[in-house]
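Heads up, one of the protein chains got dropped from this complex, but the rest are sitting where they should.
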Amino acid sequence: MKAQRMDRSVAIAAREYAPYLEATWGFKNHWYPAFFSQEISENEIKAVTIAGHDIVLRRVHGRLFGLRDKCAHRGARFSQEPMCLNDESITCWYHGFTYGLSDGVLKTILASPEDPIIGKVRIRTYPVEERGGMVFIFVGDEDYRPLPTLESDQPPRMTDNPVFPYLFDENVFSRGIHRTVNSNWRLGMENGNDPTHILIHRKNFYVVMSGSKLPLGFLPASPEAGKFIEMPDGQKGVWGVNHDHYRPIMENRYLGLSVPKPVAGPRIDTYRISSWMPSALLVEDFPGSEWSTIEWYVPIDDTRHEYWQVALKLCRDENDRKAAAEFYETIGLPIGFENFNEIDLVARERLQQHYQDPEQFGQEAFFAGDIAIVSWRKLASRFNRGIQAAPQQSER
Amino acid sequence: MKAQRMDRSVAIAAREYAPYLEATWGFKNHWYPAFFSQEISENEIKAVTIAGHDIVLRRVHGRLFGLRDKCAHRGARFSQEPMCLNDESITCWYHGFTYGLSDGVLKTILASPEDPIIGKVRIRTYPVEERGGMVFIFVGDEDYRPLPTLESDQPPRMTDNPVFPYLFDENVFSRGIHRTVNSNWRLGMENGNDPTHILIHRKNFYVVMSGSKLPLGFLPASPEAGKFIEMPDGQKGVWGVNHDHYRPIMENRYLGLSVPKPVAGPRIDTYRISSWMPSALLVEDFPGSEWSTIEWYVPIDDTRHEYWQVALKLCRDENDRKAAAEFYETIGLPIGFENFNEIDLVARERLQQHYQDPEQFGQEAFFAGDIAIVSWRKLASRFNRGIQAAPQQSER
Partner (left out) sequence: MKAQRMDRSVAIAAREYAPYLEATWGFKNHWYPAFFSQEISENEIKAVTIAGHDIVLRRVHGRLFGLRDKCAHRGARFSQEPMCLNDESITCWYHGFTYGLSDGVLKTILASPEDPIIGKVRIRTYPVEERGGMVFIFVGDEDYRPLPTLESDQPPRMTDNPVFPYLFDENVFSRGIHRTVNSNWRLGMENGNDPTHILIHRKNFYVVMSGSKLPLGFLPASPEAGKFIEMPDGQKGVWGVNHDHYRPIMENRYLGLSVPKPVAGPRIDTYRISSWMPSALLVEDFPGSEWSTIEWYVPIDDTRHEYWQVALKLCRDENDRKAAAEFYETIGLPIGFENFNEIDLVARERLQQHYQDPEQFGQEAFFAGDIAIVSWRKLASRFNRGIQAAPQQSER
């Protein structure tokens, strides 16, 4: 038997998600989180790169405006030296080209107020929405219409979960972090909803000390495991770990290993995971009982993504909120998002060494446990609104 | 209106300076400054890279010789470990290949004095001239003839300026610095002679504290503004800021800004700027009254240039020289060349992010204030003596 990495069935599967294999720079015409609201104060200017789009944001009278972060004149970036001379515009620090915040049209040039190109040149703008303490940007084609709803690009309300904290509800406590990871965004997505990657968490302090035991992994146990979830508001997702459709694997005889049955602990074994277009993961019952976590793996460029972790909990009153804040600060953030998920960042960056060659996507030797990843790839191939091309001169 | 960066007239203009757009590595068959004389002592060896040419210089009995800094045998650089065993040659540190300083011919091999290749192999030499305390090298084709005069590639004597300090005159005080900037050389040239880039100097300490006020910029006010200047000794130039052909812009109503009229200060508002082939800028009345400055933006490679700033002043006697030296050390250098021009370096390196893609040259959204830059591009396209190709094996 010659060393091999791919058999016929893998090749067939790869053809079924061919569009996904091209999405090195992510999918376009979707909403992506850019900042927490509190990260942009009144009058502040902030820059962010999403799926290769360099975007500058300015907040004026509370409202946020998003524009291409590059002056049409000579390509200087506004964010290199923020300069705003009135409430309706942003000015380039180099020659004073001044653009309207809401339409991107060149309104004046500082030293050439009568210039014939005024009003005839513009830079593109980006739709911005601020909800639930977060700033989302619609990234893709400027003329894409109709604009999809923000809700359609977020994990949906899980109506079978009686304590489900929906991201945009009023009575939800929401707090989180985001950081840059040096891997392609797909390695983030595929690590998050992978039902057998939990092997890497086996040595985690929290898991060991809590008396909970992680199984060796989960395998599909019903035809539901790989099906698409299509929600009324347009959300499209697939299940990762879901105890209704997956079964925990507790032993491996070849290696002489068996995992003690889970004890009654903080119910870590009850979590449920699902992936959502364009790049979000929903983890119910994490980082604690009755909590949920949303993770986003937002493409920055071909080799980096912004990793978001936001913890959510329903709160009836202010006491609930205080308790939630205390849990988040003492357990959720340090033990969950930081200690528990740290190895996930490591795994993604290790894999990037291999996937640096983008041709490696689609060459995997997949096994039964990879059904969640394969389903995700098919879902994304079918429901994306366009594949983001590598940035070119005309788009940047 | 779709976001755009270039209209028809820009495209037409770009065609008029197409050769300039190719000059990523600079123009060849021109004289460029390489060192201040005092930087190469007797018997010292120094290396410099100009427009992709790696050149080694050796000074013997006061005279400078320039050769290709690469041994014909195996490509070792002489400057990696200088070795000279007599007054007429330079020897490679690796195997002792020894070349004549004046003709580049292989004169001996240390370990093989009778070798048949002796006298049959050579490395190329470069013309070197030392004038006004500076060392200039003629960079380009080895067989280019006739050799142009050094004067033809420097800013000329400005006969309408009664106190003009000509670079090569005896009674001129001359002192300066040079440093490497991480941008293409053209971004240096185009920042220097740009009549509206002065916006970036508005917050400069010297400008603010001196009571001088810089206008928002200068716009062309006569057909002379964009004309070529062709001098009797062969120098070719264009005007940047010139109060005869440009008018200062003192207000912008859209933004509600106006600049107070210049007060009588150190006459900073009287400076006059011109650009000269192949890569020099002349600034009259800077860094002080009756001074001039020459800047050079010497191509090193495609992404770096050596930035020269030399202050010049006419001196009748030794007292004048002492006063000039004191002014240079206390004002000219720290307040002018360093403090005032620092933001110019920043601007060039910021723009390099955009022009890293060399296709961006010629894609600009130019406006009325860019006439000096457009004229410079046309001048350079017409009067260059050749476009330097990226270094290739046969040339390096």
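Note that the chains take the letters A and B in the order they are written out, and that residue 1 is the start of every chain.
Following the convention adopted for this analysis, contacts are C-beta pairs under 8 Å (C-beta built on N, C-alpha and C of every residue); 3 or more make two chains touch, one makes a residue touch a chain.
Bear in mind that the values here come from a model prediction, so they are computed numbers and not experimental data.
The residue from A:Q38, A:T159, A:N319 or A:Q353 that touches the chain not shown here is A:Q353. Within the complete assembly, A:G217 is the residue of A:G192, A:G217 or A:G237 that touches the hidden chain. The missing chain, though absent from the display, is touched by one residue of B:L85, B:L147, B:V208 or B:A323; that residue is B:L85.
The omitted chain makes contact with just one of the residues A:A47, A:L199, A:I229 or A:A325: A:L199.
For subunit A, the residues in touch with the chain missing from this view are 1-5, 7, 194, 196-197, 199-200, 215-219, 249, 251-257, 347, 350-351, 353-355, 357, 359-360, 363-369. Where subunit B meets the omitted chain, the residues involved are 68, 70, 72-77, 80, 85-86, 89, 91, 93-96, 98, 104-105, 107-113, 115-117, 120-124, 142-143, 393-394.
By definition in this document, only the chains that are shown with their structure count from here on.
Between the Cα centres of subunit A and subunit B there is a gap of 48 Å.
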